[in-house]
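Only one protein chain is missing from this complex, and each of the others stays in its spot.
Moving on, here comes subunit A:
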Amino acid sequence: MTATQDAPATQPEIGRERRRKEDQRLITGRTRWTDNIVLPGMLHMAMVRSPFAHARITSIDTSAAKASRNVVTVITGADVAEEQGALPNAWPITPDQVTPAHPPVAVDRVTFAGEIVAVVVARTAAEARDAAELVDVEYDELPAALDLKAAAADEVLAHPDLGTNKSALWVFDSAQAGTGGDVEEAIAKARDGGVVIEREYRQQRLIPAFMEPRSVVVDPTGEQITMWSATQIPHILRFLLAAVLGVSESKIRVIAPDVGGGFGGKLQTTPEEFISMVIARRLGKPVKYTETRSESLMAAHHGRDQWQKLTLAAEADGTVTGLKVELLADLGSYVSLVGGGVPVLGAFMFNAIYKFPAYHFACQTVLTNKVWTDAYRGAGRPEATYAIERLMSELAAELGVDPLEIREKNWITHEEFPFTTVAGLEYDSGNYEAATAKAKEMFGYDELRAEQLRRREAGDPVQLGIGISTFTEMCGLAPSRVLGSLDYGAGGWEHASVRMLPTGKVEVITGASAHGQGHETAFSQIVADRLGVPFEDVEVLHGDTQIAHKGLDTYGSRSLVVGGEALVKAADKVIEKAKPIAAHLLEASVDDIEFSAGRFGVRGTDQGLGIAEIALATFAAHNLPDGVEPSLDSDATYDPVNFNYPHGTHLCAMEVDTETGQVSMRKYVCVDDIGNVINPLIVAGQVHGGLAQGIAQALFEEAVHDESGTLVSASFVDYLVPTAADLISFEVDHTTTPSLTNTLGTKGVGEAGTIASTPAVVNAVVDAVRHLGVTDIQMPCTPERVWRAVNGAGRGGSDPTTGDAAPHFGGAEANQHSDAADTADRTDGAGQ
C-alpha cells in the first residue's frame, strides 16, 4: 500500500482564534433551552412561596386552587415528604457539622422568604400561576436570624430546634499542619517594632444572576425517566436524584441542553428538580417548571456573604510574617450541596502569591433565615483574594511605599517554583514578575501616578486612584484524593471518549457539561491537533448522561484542565491502537510506524496511511492483526495530579468625584497567565465576562434584605447587574508560564477575572481618597457610600460606611441600594 493522504500543512489548532462552532444555533435562535421543550400531555407547575423569612405554617387550604380551572393537583410539603427525604449535602466540612434536614417543600415551618410551601400543577403555566394565588397559607411569624454576626452569637435561632446557628468550625493552622510558623508569635513580634494591619471586611451577598432562569422538564413516560434541566451538573444530579429518590440510576437520564449561564449558580440539586421528579412520577405525566426572574433571585442560591476579620503582621520594612483570618460565613437556612465547603476552598488562597511563613485560618459557618449560599464564580477564592489584596495595599499605605513594591517584596519569585505554600499547596509554575511588568507598561503606571499626584496637589474635586491586584487562584478541581481529604463528596476526575467514525470523522464525548464556555470549539481544537484531522471533522457531544455516560461536569474552571486532558489521553490511546493496525496494513514493523499530522508513516519511506483510512479499516475489520478489536475508539478517565494556579496582575484606574461620591472607571488593564492558551478568542471573552462580574461586586451588586428578611433586590430593577453603559472596554493581555501538571500546559481561566478584579477596583477607589483619610469603603462602593467615606473622614473619621442621613446623589440607578434598603445585615462598616 502507498500513501494516499498527505498530511495537510495547516497551522496548529491549539492557540488559534477559532470562531465558535456553538454560535450558529445561538445567533439564529435555534437554541435548545429547557423551557423550549414541549411534550405531549405536558403539565406545568407553579410554586407557592413563603413571604416570611421564618414562620410556622399553621394551615394550608388548597381547595380553591384545586377547584380552579384546569388544575390537576396541588401538593404540599407533607405530600412530598412521603416520597422524598432531605435534599443532599455533599460536603460536610467537619464530622460534627450541624446540618438541618432540608425538605424540598417546607413541611411545618418556613426558613427563608421564597421557600416553597406548595406546588400547583395545571394544564398551562398561566393556569398554574393563577391557581397558586388561591392557595391559602396561614403563617405564624417567628423571629428571623438575619444579621450574620448576631446569628453567629445565637441571638435569634434560624432553626430553634437545633439550639444553635453554628454549623461548623473549620480551622487550619500552619504551625499545627507543619507548613509554617506560629501566627500569634508573628503578630506579637510585629506589634513590637513591626507593623500590624487589622481590618474587618464584609463580602456582601451576591446573586449569580445567570440570564436563563432555571427550568426543568421531567418525562416519566418512557423506559427511563428523562429530566431536562438548566444545570451545570447533569452527572452529579443524576446520581443524587437516584440516591435520594431510591430510583435506579440506570432508569434516570439527565439532559442539560443549551444552558444559559451558570457561574456556579446552577451547580446545585434544587428543590425544584426533586419536586418535578416526584410529581412527574406520581402523575405519570411530563411536567415543566420554569422560574420567574424574581423567583430566581429569591430562591436560587446566593454567593459570598462573609465577615472577615484579618490580622496581617509584617516587619518594619514591609516583609510580611504572618496572617490570621477569622471568618463568619453565612450558609443561609440550609447547608446546600457544596455551600459549606466554599470557605474551605478559600482557606487555601489567603496567602495568595506571597511566601509569608505563618498562617492561621478559622471559619465558622452560620445558619440564617435567608436562602442558602453556595458556589458563585470563584467560590471561596474571590473572598480570599479580596482580603489579602486589600491588606497588601493597606500595608503599603501604612509604610508609605508603592503597593507594587510591597507585593514584589513578598511574592514567590520565578526561580522559587515549584513552591509549597504556607497553606500546604504546591504551586507548579508562575511568573509574577513578567505579568506585572507587562501590566505596568500597558497601564502607563508611572504616568498615571504622576497624574494622581498632580490632581491631589491641585485639590481637584475629581481624584484619581490606582488599584492593584496581583492574584493567583486554585482551579481545575482536582486530585480526587485531595478532595477526599477535605471530605468533599465526589472525585475530581473527568472522562472523555474519542471515536473515529468509519468516514474518518471524529465523535468526541466529554463529561464536562458546558453552559456558554465554548467546549465544542476548544475541545475540537485539541482533538484536531492531536489526531491531525480537520477542526470541522470533530463533533463534540456533552450534557446528556445517556451519551456522555460518565463525568463530573463543569465548575471551578475544570473543564479544560481536567476534561481537556482526558481528551488528550483518549486521543493518544486511539493513536496507540491504530499503530499496530497501520503496521499490519503497511506490512511494516510497529516500531517503524511514526504518527504525525494525521498520518501513520513508515520510517525512512514515503509509505503511510491516513488516520481516516485506518478508521475505515477497523470498521470493515476485514484485515486486522490478530487480537485487535474492530473499531477505532477509546475512553480515558483522568484524575489530575494537582490543581493548577493561574495568576495575573490587574491594574485599575478609578476617578472619584469627592463632591458627589460618583465613581467611574477610567482604565482597566489585566495581564493573566493561564499557561498555554487553546483559543485566545474564548479566553478573552471569559476574561471580559469575569471582569464584569468582579467589578460588579466592587461597585454595583448586593443582595439586600429588609428588616423582615424579604429580599428587596428581587428584580433586575433592584439587583444591579451592570449594563453595557456601566462598563468600559478592558485591555487584556497575557503572559505564558505553562502549567507543569497537564500535558496541554494550560490553566483555568473562567474565574480569574472575577477573582482579581474586585480588589483591584476597591483598591483604586480607596486609593483615590486615601489622602482624605479614608482607609476602607464597604462594597459595593455606591456613590452614597463613597460620599459618606469622604465626608465622614473629613469631619474627623466617623465610620465611613454608615450613618443616618442618606443624601441622594447621581441618578436613580446610582442609588438603587439606598438607605431604605440598608439593613441590620450591614450595620457595621469597615470597622476600623
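Operating definition for what follows: a residue touches a chain if its C-beta (ideal position, glycine included) is under 8 Å from a C-beta of that chain, and two chains touch if they have at least 3 such contacts; residues count from 1.
In this text, contacts and distances are computed from a predicted model.
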- Task: Given the options "Cation acetate symporter", "Carbon-monoxide dehydrogenase small subunit", "Electron transfer flavoprotein subunit alpha/FixB family protein" or "Sugar ABC transporter permease", say which is the protein name UniProt records for the missing chain.
- Result: "Carbon-monoxide dehydrogenase small subunit"
- In the whole complex, of A:I14, A:I682, A:L711 or A:V769, the residue touching the missing chain would be A:I682
- Message: Which candidate, A:V156, A:L241, A:V259 or A:A384, sits in contact with the chain we can't see?
- Response: A:V259
- Given A:A150, A:A242 or A:L727, the one touching the chain that is not displayed: A:L727
- Note on the structure: Had the left-out chain been drawn, it would touch subunit A at residues 17, 19-20, 22-31, 33, 35-36, 38, 209-213, 258-261, 263, 292-294, 515-518, 677, 680-693, 715-717, 721, 723-725, 727, 729-730, 732-734, 753
